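Below is a structure I'd like to ask you about.
With one protein chain removed, the remaining protein chains of the complex are shown where they sit.
Our next item is subunit A:
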Amino acid sequence: MTQALLSLKDIQKYYGSARAVAHLDLDIQENEFFALLGASGSGKTTLLRMLAGFETPSSGQILLGGEDISRLPPNRRPINLMFQSYALFPHMTIAQNIAYGLEMDRLPKAEIKTRVDEMLEIIQMSHLARRKPDQLSGGQRQRVALGRALVKRPRLLLLDEPLGALDKKLRGEMQLELKRIQSEFGITFIVVTHDQEEALVMADRVAILKDGTLLQCGTPHEIYEHPQSRYAADFIGTMNFIDGVAEADGLRAASGQPIHAPRPQGIAAGDPVSIAIRPERLKIGAEGFDNTVTGTVVATAYQGLDLQLHLKTDLAAQPILVRLTAQDVDDTPLSEGSTLSIGWAAKDTRVFKA
């Protein structure tokens, strides 16, 4: 593999005695769309601020193209940040906002004008170039913030919760728009988000952070289908968990029912385990599955494309969530209170140390 664009080497960050980031190693490639995913307090924002230069790591190195930039002030890094609040300059017009970073680079006036006009075109804001930020909608401000950071052609663009302030419909559009712009410009994007769906949709690779440590890093598919910890499994998407215990010859649910599933390394007989199944891996029927269970439907939620059922079983205290496609449901009458058998394959089952 070629040298990574960005290398984090054993980064640690302490605030007093509180540890925000612990022994973090991460490589990010040229032209990658990377997502840092974590709940609040996971250290993702601290990490982002260290990359932008607003915080200095307590120890470790940040290498950009092989050069240590850990101590470089923000104005001397070829990295730009799109702030969560957008942080547009309220006293400047849209065009002036976008020109600001180029003026700081002391580019010739003519070149600044060309590049600002170009950028206004790309973010479709040419007609509003003379407006002030306060006169724009949330979505328009978001595009200006993106344009202002992009126009500098940074080697790395950081985006802090870029879609957090937008409504749901706009967010969907902007996810695709960001992806398009990223591939068009060929600039490496690092997005910080707490929204796992956003991370899965946009990113080439996702890193899950928890309590300042890197839990798992991989493609959205790997992260979704092969979570390496109970936390990751729970954090990404929806997951049913069944408490159980590992035995010499297999697994057993707390209810006593044996569960057929691939047993990962490092789990010994007698260990308590969490058995996890995605709702969409559960199918209706009592025959032909590695595992089956029968229960009572306690709630249904029809969502057009699919139907979600809450099934009360002996396996878990919580009802099991089943996600069926519309075709599955057509010939089975399903209502609250009816009895239903479901089954799933051993290969779709994940097992974690509890």
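What we mean here is this: contacts are C-beta pairs under 8 Å (C-beta built on N, C-alpha and C of every residue); 3 or more make two chains touch, one makes a residue touch a chain; residues count from 1.
Here is the rule we go by: contacts and distances are computed from a predicted model.
S.K.: Which protein name, taken from UniProt, belongs to the chain you can't see among "3-oxoacyl-ACP reductase", "Sarcosine oxidase subunit alpha family protein", "Spermidine/putrescine transport system permease protein" or "Acetate CoA-transferase subunit beta"?
M.R.: "Spermidine/putrescine transport system permease protein"
S.K.: With the missing chain put back, one of A:Ala52, A:Ile122, A:Val245 or A:Ile284 would touch it. Which one?
M.R.: The missing chain is touched by A:Ala52.
S.K.: Among the options A:Gly101, A:Gly212 or A:Gly244, which residue touches the chain absent from this view?
M.R.: Final answer for the missing-chain contact: A:Gly101.
S.K.: Tell me which residue among A:Lys13, A:Arg115 or A:Lys152 touches the hidden chain in the full complex.
M.R.: Considering the complete complex, A:Lys152 is the one touching the chain left out.
S.K.: For subunit A, which residues lie in contact with the unshown chain of the complex?
M.R.: For subunit A, the residues touching the absent chain are 52-54, 73-75, 79-81, 83-85, 87-91, 100-101, 104-105, 132, 134-136, 148-149, 152.
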